[in-house]
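One protein chain omitted, others in place.
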Amino acid sequence: MSTLAAEFRNAYIHGSGPALATVFTPIATTNSPHRLSSFYDFTNAQYLTQDLASSLFHGKGLKVSKAEQTAWVNVFAAYWEAVGEVLKFEDGHSEASAAAIFKAWKKMAMALNKGYTDAGFPAWTLPCMYTVGKFLRTFAIKADNEAASQSSTTFGVLDDVAADVEKNAYLEDGARIINRMFTLCLTDRAPIEDSRKWGIYNITSLLFKTYFKINSVGLTKNLLRAINAQSHELPPLESFPKSHIVTFEYYIGVIHFLDENYTEAEKHLSTAWRMCHRQAIKNRELILMYLIPCHLVTTHTLPSKQLLASFPQLELFFRPLSNCIRKGDLVGFDAAMAAGEEEFVKRRIYLPLERGRDIALRNLFRKVFIAGGFEEPKEGQPPVRRSRIPVVEFAAALRIGTHATGRTRIDIDEVECLLSNLIYKGLMKGYIARERGFVVLSKNNAAFPGTGV
Amino acid sequence: MSSSIPPWRATASAPSTAGAFTTATPAYIPVQARRSLNHHNKSNPSTLNGAYQPAMSTTDTAQTRVEFSPAIRTYVQRCFAPENQIASVSTAEMQEKLREVITNAAKNDRLNAIDWERLQLPQIIIQNERNKILANPSVSSWAMSGQPASPGDASRKRKSTEHQQTEPDSPPWRKTNNRNRFEDRVTYPTTEKKSRMALDASSKSKANLEMRKKRFEGAGATYGNSATSSPQPEVDQGPVVGRCEKLEKNYFRLTSAPNPDTVRPLSVLKMTLDLLKKKWKKEGNYGYICDQFKSLRQDLTVQHIRDEFTVSVYEIHARIALEKGDLGEYNQCQTQLRVLYSQQLGGHPTEFKAYRILYFIYTRNWTAMNDALADVTAEDKKDPAVKHALNVRSALALGNYHRFFMLYLDTPNMGAYLMDMFVDRERLSALAAICRAYKPDVTIRFITEELGFESDEQTARFVIDHSSAELLEEKSGTVRLLTGKAGGLFEQAKAEAHRVVDIKGQI
């Protein structure tokens, strides 16, 4: 009997979803390098269903309804085909293709979904659904890459020459199946203790990932709407496993982030950050990749040295920017943005990071304020900073901040514009008295709110 | 209580946190060679015959004098094995499909070439065909790909023009002279009509066989051929060669394959473009021009013409749409141009990359903006128009209205048409900031200069339109804007103006 069949029986007898998911993981492991090939070789197309039926369900200890048995045999039969394609691919067979793997795997995913709708697969098997969905996505991406490397451009639509749609054809196809899984989880009417609703966040995250990949972030909104409409029937988010919560919160955070809704994004990303397993370095790094720009925009704070120290990539991205912001070095800031531009744009953090320039500018002008010293001391009064500052002093600071050369003319109107912006954004408190040519700043340590002066 | 844990953890014996993702560690159990599995030898010759007879009765195989190999017999046996039956596929359907499979194999001399052991059972083939349709409702458009339609297929209802279309391209197995000896000798006991249908259907199943052949036999066929099985419907019909000589043509959305009689070839389309350019200059009838350009684009598409001329058609249409403020149409052209430029077909990519950036400023689509930025190469940045658009973007991102309006007054190409779409919006943003920052007032002259107005009158009118005349006051010969009294007026007007931009043709 095949090892996989034994694993299946074992998982089923114990009702262990994770163990069942392992059965449907189409990867040979170091411990068991032949698990796939031995499964594939244990039967052939001719005897497939018979062999499966007998090895999966004959014998003691397993009580499964006839319908469910048939459904599992169908899933395994499709799995067997898919494994055949995987093995062929790994062998470098001339007929092997990622597309063939995807197609076979898709059949399997459909057989599995059918098991849930028609044959009453129990909810404890959900990890298996996730695993099958996850690999469906993986294989679809591979198939799309393969197609992209092979095909020339095709003409998709009738009215216009260029269609951009075919590039993710396999993944879009896969997304439909995963979306089906989403519905299967969300709309399950079984009592909550045996409900597929427990799979909802995991599958949703998988679908998010998939929509991100096909550049259809907009579709994630539909999922959220559907979940919200059902929320009263879902178990509270806290009662889900942390891996589900963290992944879900991360994606919700990123979705808000892409909408430039940084306050909301920060909330979800912070939750993800706090709950994330400490050893999941890659995931922690990803959370911070978005959380750091959020913090910059919403609270004007920068990542600490300790925080960046454990993440070399983040250190590279954010350290130079942070230093320039802190010093009020506009030229350095612009250079760091330009140097990182490609990566920042790729990761979609360019636009929020760009806003850091305002903070750098604030810091530069703040130095002007501090350099201005104090008013003539009055008897018995604590010293008060000079609060009327000529606009030309800010202009001079800008020349320093932008490393202006001797000849560069400073446009006072532009200096005023920058000042007016900082005031408008609440980074500076006071007003511009244009005719008199100076800025009147707030006294009582409120000129640059939150910075102690 | 039980509702607070997921069901896969509910059972006591299930590992609580042992992950679904811990690597699989199945113990290796040696497997018997497949052919020695006992129960496979239980087959009973009588079942074999019994199964075999109904399957073959319609084709009357006895008269074909073809000897079926044991492999085929076993295959047939499997078809009828009770455990292989699928509820949704009737025995009759299965038999019909089985007959097709064998007839086709025989017809093509492939009876011995097929790996019967691995060949899908007819019921599975049927089910897969159905699944394909279920999974992809639009699959009926496959009928347009020039493949023969099976009986009952939706495509039969299509207009005859389509069949004309596909005729020259019809696959080899449809051509009458392609039938081989075996088929000629097969006597179909059914009516003529029935046999024709069978022929059609079997051609299709031959295509299936071909695919499987490639999959399992390593015959060296190239993978590219199996493109017909890609998950998306094949809308691609192969290029049409037009033969319409008329220069002008109204636009109709295509609902079926294009008729070459109404499609203009490239030589004609080039004259069409010249005509349209002249007409636009002379008459400026946008409705007419837009319609004509759409039909021009369509003719290019159906003929798969994708070259420098195509680019110029889209560019000209885009510019005209810009000029008329038809951003929906402009955006369609822009989307196409982006793909065309990526193929290096010439044209004016930097001019349009600049428009694209300005366009996304207007629509405030930051995701798309990010894409547009990603499209800009270091080389592009040297181009004045691209540089200008990038500067406009960053000036706005940082709230630098001073710089923004300087750039506005110095916009290359047709970018001003786009900037005009959002310049008032940005004036309101700037006024909101100015009113917050300046006390107690500023001269109207300052606003005029700073916000790119043409005259103080225009400025005053703008202020009155968006806030209140109370904010203007004449003091010793100059009109002043009482910034200190503006309160939230411009803030409101700004919020109003920044509501979601609604453009036809945009989601």
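Order of writing sets the labels: A and B. Residues in every chain begin at 1.
Keep in mind that, in the parts below, contacts are C-beta pairs under 8 Å (C-beta built on N, C-alpha and C of every residue); 3 or more make two chains touch, one makes a residue touch a chain.
Everything that follows uses one rule, which is that contacts and distances are computed from a predicted model.
You can't see one chain of this complex, but its UniProt record names it "26S proteasome complex subunit SEM1", from the set "Bola protein", "Rhomboid protein 2", "Gpi16 subunit, GPI transamidase component" or "26S proteasome complex subunit SEM1".
Across B:Leu254, B:Ala374 or B:Ala416, the single residue that touches the chain missing here is B:Ala374.
For the options A:His34, A:Arg399, A:Lys429 or A:Lys443, the residue in contact with the chain missing from this view is A:Arg399. Although one chain is not displayed, chain A still touches it through residues 18, 127, 134, 141, 152-155, 164, 167, 205, 209, 212-213, 215, 217, 241-244, 246-247, 250-251, 254, 258, 270, 273-280, 282-284, 286, 289, 295-296, 299-307, 322, 325-328, 345-348, 359, 362-363, 366-368, 370-371, 392-393, 395-397, 399-400, 406-407, 409-410, 412, 448, 451-452.
Here, only the chains that are shown with their structure count from here on.
Touching chain A in their complex are the following residues of chain B: 2-11, 13-15, 18-32, 34, 37, 39-40, 74-75, 78, 81, 83-84, 117-120, 128, 131, 135-136, 214-218, 220-221, 223-224, 226-227, 229-232, 235-236, 253-254, 258, 294, 297-298, 300-302, 304-306, 310, 314, 332, 335-336, 339-340, 343, 366-367, 369-370, 373-374, 394, 397-403, 432-434, 436-439, 442, 446, 449-450, 507. Residues 1-4, 6-7, 14-19, 21-23, 25, 27, 29-32, 34-35, 38, 41-47, 49-51, 53-54, 93-95, 97, 99-100, 102-103, 106-107, 110, 122-127, 130-131, 147, 150-151, 153-166, 169-170, 172-173, 176-177, 192-195, 198-199, 217-218, 235, 239-241, 258, 260, 341, 345-346, 348, 350-351, 354-355, 357-358, 411, 413-414, 416-421, 423-425, 431-434, 440 of chain A are the ones touching chain B in the complex.
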